[in-house]
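One structure follows; several queries about it will come next.
Only a single protein chain was left out; the remaining protein chains are all shown in position.
Let's turn to subunit A:
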Amino acid sequence: MSWSSVSIAEIQQAEGRGTPVLGRLLRKRSGAVGLVMLIVPLVAGLCAPLLVRIEGQDPNTMHTDLLDPDGGRPLGAFGGVSADHWLGVVPVTGVDLFAQIVYGIRSSLFIAFGASILSIAFAAVLGTAIGYFGGWLNAVAGRVIDFMFGFPGLMFVIAVMAIVPPEMPRGLVLVLVLAFFGWTVPARIIGAQAGAVNARAFVEAARATGAPPWQIIRREMLPHLFGLVVVLFAMSLPGNVSVVAGLSFLGVGLRGDVPDLGKLLSDSLPWIYSGADVWYMIFPGAVVFLIVFGATLAGDALRDVLDVRTEDAA
């Protein structure tokens, strides 16, 4: 009897309701560290209004009394860190930096999550269809994806964001544009995996019982693709967080008055060049680093725990 047709991971997944994935993820050091690095800023972003209330501040009040009248540099050490202002204040305007950062996490992550959910959901539907129907759908989708690869996506995103009419909601446009460029690689990976599942004997056996297509997709194929979809989602998050930050950094991200991590970084540039207030960059920079690095670590660990392969098989 050969057991090669079933992987250890599938046996674990079958028994998996006993050992939850989260437990196995946390037992891996990189998984636990990554998850904490991701979740702390995430919770901070979600609870932004509450945290800022606890701090006793708001994101808009200008505390000009805390600034050096000559040049607008925050007074005191670490960019004006104090019991009232946990991460100091922003130079020139004097608004609370902690409030700016937690609200900034909120908008950045909201957009990154939105874009990842949209692109991976589309990739999952298309990839499953490619794997099940194969044939011309596979050929057409493959050509479209090749075309998208040859397309200077980031340039296009920057160009689109630069010409978005002011009356359109920039956040929504950003989500759509990022999702538009984010589905291709995941769709190809899911498509290849779905094709492999579709070729397995138990799918043919289900077909031989007269099972309709939807039942085969839903009961036979999707459970074997679920782990891959989750991992691809986790892996697409950090990329979207950095692109959102990058776009705001370039001044084509969110609207000027919406707090945003990339915009904080961009605004902090002159202060770091002159060395007048390095903390203005270090605090938001550290948060971006935490989110991106944490999401990457957690995504990789999740991939190992679920034992899914994410190399582009086509």
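The working rule: a contact is a pair of C-beta atoms (placed from the backbone, for glycine too) under 8 Å apart; a residue touches a chain by one contact, two chains touch by 3 or more; residues count from 1.
To be clear about the criterion, contacts and distances are computed from a predicted model.
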Per UniProt, the name of the complex member that is left out, chosen from "Cell division topological specificity factor", "ABC transporter domain-containing protein", "Iron-sulfur cluster-binding protein" or "NADP oxidoreductase": "ABC transporter domain-containing protein"
Residue among A:27, A:53, A:219 or A:309 touching the omitted chain: A:219
Contact set of subunit A toward the excluded chain (per top definition): 1-3, 5-6, 10-11, 13-15, 200-202, 204-212, 215, 219-220, 223-224
